[in-house]
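Beneath this line is the structure, given in structure tokens, with notes to follow.
As you look at this complex, bear in mind that one protein chain is not there, while each of the others sits in place.
So, chain A:
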């Protein structure tokens, strides 16, 4: 692929970026690790100047044994899983639709991508106030139009609502990746399958879906990494109430609400480990894709 000279040149040229990123990452990482082994409650008078007490793995044990830990893991999994299912399934459908030639294709494609450009905070606020508001929201009007009692989305179906908002944001990403994958499918393969007697649904199952498998894996892994750290959407809608407290949100509450920096840091380290497991899978698969 590359000669020895070009490889070492590449190394030299990439060095500044790598060093910068490493510093960017290492400083917070070491600080988090450091705090996670300390008792650090600023409101009780702990401070860096006076020195913090070493507490070993106490914070780690307390974080896991707290009554909110397992529910938060469960919430995280449901949220990430729900968003993944919705975005992948709808993404495949949308990608296949957009792959068909139709009038105004260019504009429609841009419109489909649009939600991705909206900041998470803004989109969550838009959903909260314009769609899901039980008095003035569009959905409430719709419900009333059909004579039904408006749903209190963010308290009665809170987790589902957040999944809906986040899915709306991530659907464009999934659609876009899957659309490019579909476009790379050789149309002769589909024609061959058609001649081989495969009806449309079997062509989808035996030809299109296997062709998309790698793109789907990439969508799932990339989204998982970002979805694990979802914060703004929860913060502006439910504030972690009504069963929407994810692991990330729990860490936030430990640090900011309870002002227990040591405990929050321990939670942060758990989150780092979780994200790294996913990242290793991701790099393997993306790497394989690039080699092939």
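Definition applied: contacts are C-beta pairs under 8 Å (C-beta built on N, C-alpha and C of every residue); 3 or more make two chains touch, one makes a residue touch a chain; residues count from 1.
Quick note on the criterion: contacts and distances are computed from a predicted model.
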> Hey, which one's the missing chain according to UniProt: "ATP-binding cassette domain-containing protein", "Tryptophan 2-monooxygenase", "Carbon-monoxide dehydrogenase small subunit" or "NADP-reducing hydrogenase, subunit A"?
Replying inline: "ATP-binding cassette domain-containing protein"
> Touching the left-out chain: which of A:53, A:156 or A:196?
Replying inline: A:196
> Residue-wise, where is chain A in contact with the chain that is not depicted?
Replying inline: 186, 188-189, 191-199, 202, 206-207, 210-211, 213
